[in-house]
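A protein chain is absent from this complex, but the other protein chains hold their places.
Going in written order, the chains are labelled A, B and C, and every chain counts its residues from 1.
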Amino acid sequence: MAQLTLLQAINQALKEEMRRDNKVIILGEDVGLNGGVFRATEGLFQEFGEERVIDTPLAESGIIGMAIGMAMYGLRPIPEIQFMDFIYPAFEQIVNEMAKMRYRSGGQYNVPLVLRTPYGGGIRGGHYHSQSSEAYFTHTPGLKVVVPSNPYDAKGLLISSIRDNDPVLFLEPKKLYRTIKGEVPENEYIIPLGKASIPLQGDDVTVIAYGAMIPICISAAKKANEEGISTEVIDLRTLIPLDKETILNSVKKTGKVVIVYEAPKTGGFGSELSAIIAEEAIEYLEAPILRIAGLDTPYPYTLEHIYSPDPRRVYEAIKKVYNF
Amino acid sequence: MAQLTLLQAINQALKEEMRRDNKVIILGEDVGLNGGVFRATEGLFQEFGEERVIDTPLAESGIIGMAIGMAMYGLRPIPEIQFMDFIYPAFEQIVNEMAKMRYRSGGQYNVPLVLRTPYGGGIRGGHYHSQSSEAYFTHTPGLKVVVPSNPYDAKGLLISSIRDNDPVLFLEPKKLYRTIKGEVPENEYIIPLGKASIPLQGDDVTVIAYGAMIPICISAAKKANEEGISTEVIDLRTLIPLDKETILNSVKKTGKVVIVYEAPKTGGFGSELSAIIAEEAIEYLEAPILRIAGLDTPYPYTLEHIYSPDPRRVYEAIKKVYNF
Amino acid sequence: MSTELIKYLDEEGNLINNYKPSLDEKKLRYLYDLMILTREFDDRGLKLQRQGRIGFYIGCKGQEASHIASAFALNDDDWIFPSYREPGILIMRKVPLYKLFCQMIGNEGDPCHGRQMPCHYSHREVNFVSISSPLATQIPHAVGASYAMKYNKEKKVAVTYFGDGSTSEGDFHVALNFAGVYKTPTIFICENNQWAISVPITKQTASESIAIKGLAYGIESFKVDGNDVFAVYEVTKKAIEKARDGGGPTLIENYTYRLGSHSSSDDATRYRSNQEYELWLKKDPIIRFEKYLLSEGIINKDYIDSQKKFAEEEINNAIKQAEKLKNPSLETLFTDVYEDIPSNLKEQMKNLIDEQKRLGESEDNSLAFPL
Partner (left out) sequence: MSTELIKYLDEEGNLINNYKPSLDEKKLRYLYDLMILTREFDDRGLKLQRQGRIGFYIGCKGQEASHIASAFALNDDDWIFPSYREPGILIMRKVPLYKLFCQMIGNEGDPCHGRQMPCHYSHREVNFVSISSPLATQIPHAVGASYAMKYNKEKKVAVTYFGDGSTSEGDFHVALNFAGVYKTPTIFICENNQWAISVPITKQTASESIAIKGLAYGIESFKVDGNDVFAVYEVTKKAIEKARDGGGPTLIENYTYRLGSHSSSDDATRYRSNQEYELWLKKDPIIRFEKYLLSEGIINKDYIDSQKKFAEEEINNAIKQAEKLKNPSLETLFTDVYEDIPSNLKEQMKNLIDEQKRLGESEDNSLAFPL
C-alpha cells in the first residue's frame, strides 16, 4: 500500500471519483491549471479538462450558488473554497439555500455537493488563514460536516461524501496536509459518515476531538498512559451526523472527559459535545467536563503557537480530571 | 410612566439618542418614509431627514459594509437588517470585518455600531422569517450580543448599546414587539451590558433563557411554583459579554438547571451555557442539564406552534430535573 | 445590445414599430386566457388573506405580461428559477390550481408540506424550482443548472426571474459575471416593477436602466415594455433561441409596475403617490392586450365574460378542494432535512410525538405575519 500524505489522499479520492462518474465536477478559485493553492486538485485539469475542473471568478457566493444549481440539476459538484476564512461571502447560499433546499421543496430537489475547504491554524496564517468555524455549520440543520484527521480517513470519508445525497461540508486540516503520511489503499473504499473512530483505547479518561487536534490529543494521551492514566481518544470524523453512541459509551466507562477543539472556546462545537454529555450521562461523570480550545479572540499571527491547543495543555487537562 | 410596547420602547430609544447625538444615524431597507416594515423607525425620517435615516438599496452586505466605514470614521450608525434571516449576505462583513477591525488594527480603529434585527418565530414566518441564529454571532469574538425581553430592558439596553464603543448585535424578539406592554420611563436610562436579571427568584430549579423565551419560562416557572417547585428564572439580557456569575450563583444554589432557547438545539447558545456549568459547577449539579430548544430542522410554517418551545415543555423539564 | 425600450403594442392596443405578431390567433387567445385566470387567481389570493383564510399573500397584479408572455416562449423542459410574482407560469404549465391553494394554506396537499410561507411554490414535475424568500439567491442557481445543461449537451435553457431591488444584491452580480464567463444558456429576467417594498428604483440604483448592467458582464441586454405581451414574448424568444444555439446568456429588463401593495402586510399609500398608481393603472397589460384582441376580432365581449366566469369557477373549485385538507402530519417536521432521518432527529421526533399524545396538541398562539 502506498504511503500518502493527507493531501495526496484527497487528490486520489477526487481523481478516482471523477473517473468513475462524469457527473463529478470541481470548481473554485485556482483549482485548474494551478492545481489549487495547496495542490489538492493537481493534475485534474490536465486529465479532465476545463469543463470539469473549473477555474472560477473570484466570488465564493458564485462558486457555491452555481454549485447548488448544478447539483439540483443532477451533477455532483465539488466546490472548493480556498480557505475556510473566505467562506462567508457564500454563507447565505450555504445556510439558507444549500442546507434548506431539500426541506423547503418537500424533497423534490436535493443538493448533492461536497464543499471542500482547508481549515485551522498552525501555518502562520494570522486570523484570516487559520479559522476553524465549523460551529457555524454544525448549528445549521441540513448540512453534514466531516473532518478527517489522517490520510486513510480522508480518502474514505471524501468518497462517502461525494456519493452522499445531501450537502457535505468537508473540512481539511491544512496543518496536516503534508505533515503526516499514512497507508492509503489504491482501490476505492468508503468510511461511512456518522461513525467515530477510537485511535487510542483507555479506561480512565475520555478525550474527544477531531481533525488537526487528533495528533495533539494522541500525543497527550500517550504521555498520560505512560504515567498510568489510561486515556481513550475519540476521533469524531463526522460532526454531523454525530456518533453520540460512541461518545456516551466511552464517557459511561471513564466518567472523565476532556474535549479539545481549535475554535474560540465560547460556542464551539465542543460546547455541544459537553452539553450532550451533561444532558444524557451526567450520572456517570466524576469530574468537570473540561474544554481545551482556542481563546475567545481572533487567531493571532506571531503568537499562534501560544494561542493553539497543544499536547501540554491537553495533558494537564487529562491529569486534572483524572485527579479530580 | 408610559406603558409602551417593546417596539415603542425601541423607537423611543432611537429617537432620544438621535436627538442627543447627531452622529447617530440609521440605515436599512425601508427604514425611511415607510418607518421600517415593523415600524421600529416610525417618524424618524420625518424628524431627522433622509441623510440620517437612510433608505438603502437592497443589499445587506452594503448596509453593514457602509455602516462599518461610517463607524470607523466616527459616526454611530445603527444599521437595521429587516429580518435576522436576511443577515447572511452581510456575514462576511460582520464576522471578518466588524468583529475584527479593532483587533487587527491594534486598536487604531473601532466600529461603534448597533446592528438591530428582529429575530425568532411565532409569527407564521416559515423558515425565512423566524430564525434565531444568535449562536453564529456569540461564537464570534469581537461582537457583543444583546437580547431584550421586555420594553423597559429594550430601551435601556439599546441606549447602552448605542453608546458602547464596540459593535453590538441587538436582537429584537419580534413575537414580543406588540404583545407585551410595560412601564418605560421617558427620560434616558441605561442598563449595563453584561448583567443578567432575575425576573423570578427560586431555590429549587434554575431556568436560564433570553428574549422571546422569557415570558414562556416565567409562565412555566409560575406553574411550577404553584406546585411547590421554587423556580428561579434568569434573563440573560446580554449573551456576550455573559454574566457567568449570576448563572453560577444560581446553579450552585439550586443544583438543577433547565436551559431554554428557540434555535435548533445542536450548537445553540444554550449548549454553551450548559458547557460552562458542566465545566465550572459540576460538583453542585443534582440532575442532568436539560435543554428545551428548537428542533434540529429548519423552522416550519404550518406547525410552528408545535415546533417552538412552549410553557408546557419547559414545565415538564422543570419537573423532571426537580424529581431527578 | 439595446437599452432603448422595446415596445410593439401601445396603451390603446395598437401595434407599433411595424410589428406583426408571430403567434397565431389560437395561441394569442390562450395567452389571454392565462392572463385572465392569473389575474383572478391573484385577486382571490389576496382576498383569502383579507378573510383570514391564509396567513399572507404576495401578488403579481400588473406583471402578468412580464412573466406569462416570457415563459410562453419556453419549452416545457426548460427550467424556471422563479421569484415570488410568477404564479402564471405554474398555471401555464398546468399545475392543478388547488395545489397552489394547498401551498398557501400550508396543508397536507402542499407538495412542500407547509414549510414555507404562502406563494413559495415548488413543482419539480413542471421544472419550476423552489422559491426562496431570501432575494436574488436563485440567480446563481440558474447559472449552475444551465452550466449543467450545456455540460450534458442538452439544448435546454434556464430562465430566472427577479425584481429590480434584487439586482442590488451581490448574488445578482456574481451570477451574471459567471454566466458571462461560461456563456451559459441562461435568461435573466428582471421584472422592474419600480419598487422594492417602499424603495423606488431611483433610490435603488443610479444606473440609467437595469438593462445597462449587462454591459458589466459582457452580456447582451434588452429593455422591454413589460406590460406589452408582444415585446416581452419576442425578446424572450430571441434570447432563448440564442441560448439554445450556444450564444450564451441574455439579460432582459421587463419595465413594468406593481399595481398592488408589496404584499398583504404592506400599505403602499404610505410611500407611493396616487397619481403614479393611476397612471400605471392605465397601462395595465391585460387591458391593453384585450383592446388589441377585440379590435382584431380575435375575441369578443362574450368571450371575455365567459373566460372570466370560467376563471372564477375554476378558482372557487380549487379553493374548495384545497380547504378540505388537513394540516401536514407531525412527521413532516422531521423529513427532508436529510435524505434519511438521522438518529438525533429520530429521537426528537419520538419525543415530540409522545409529548403531543401525552399533553394534547400545542396551543396555536402564533401571531399574524406582519409584513
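The rule is short, and it goes like this: a residue touches a chain if its C-beta (ideal position, glycine included) is under 8 Å from a C-beta of that chain, and two chains touch if they have at least 3 such contacts.
On a predicted model such as this, the values are computed, not experimentally measured, just so you know.
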When the whole complex is taken into account, which chains on show are touched by the absent chain?
A, B, C
Residue touching the undisplayed chain, where the options are C:Y147, C:F172 or C:Y257:
C:F172
Touching the absent chain in the whole complex: find that residue among B:G142, B:G156 or B:G211.
B:G142
Out of C:G180, C:G260 or C:P342, which residue would touch the omitted chain in the full complex?
C:G180
Tell me, which residues in subunit B touch the chain that this view leaves out?
25, 51, 54, 56-57, 59, 61-62, 64-75, 77, 89, 92-93, 96-97, 101-110, 141-142, 144, 164-166, 194, 240-242, 244
Going by the touch rule given at the top, which residues of subunit C touch the chain that is not shown?
168-174, 177, 180-181, 183, 203-208, 212-213, 215-219
Touching residues on subunit A - with respect to the absent chain:
29-30, 32-35, 37-38, 55-59, 61-62, 85-86, 88-89, 122-129, 174-175, 177, 179, 265-266, 295-298, 300-308, 310, 312-313, 316
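Going forward, only the chains that are shown with their structure count from here on.
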Give the label of the chain whose average Cα location is farthest from that of subunit A.
C
Of the chains present, which has its C-alpha mean closest to the combined C-alpha mean?
B
Distance between chain centroids, defined by C-alpha means - subunit A, subunit B (Å)
30
Residues of subunit C touching at least two other chains:
115-116, 120, 132, 134, 170-171, 337, 344
Each of the following residues of subunit B touches two or more other chains, namely 61, 85, 88-89, 127-128, 266, 295-298
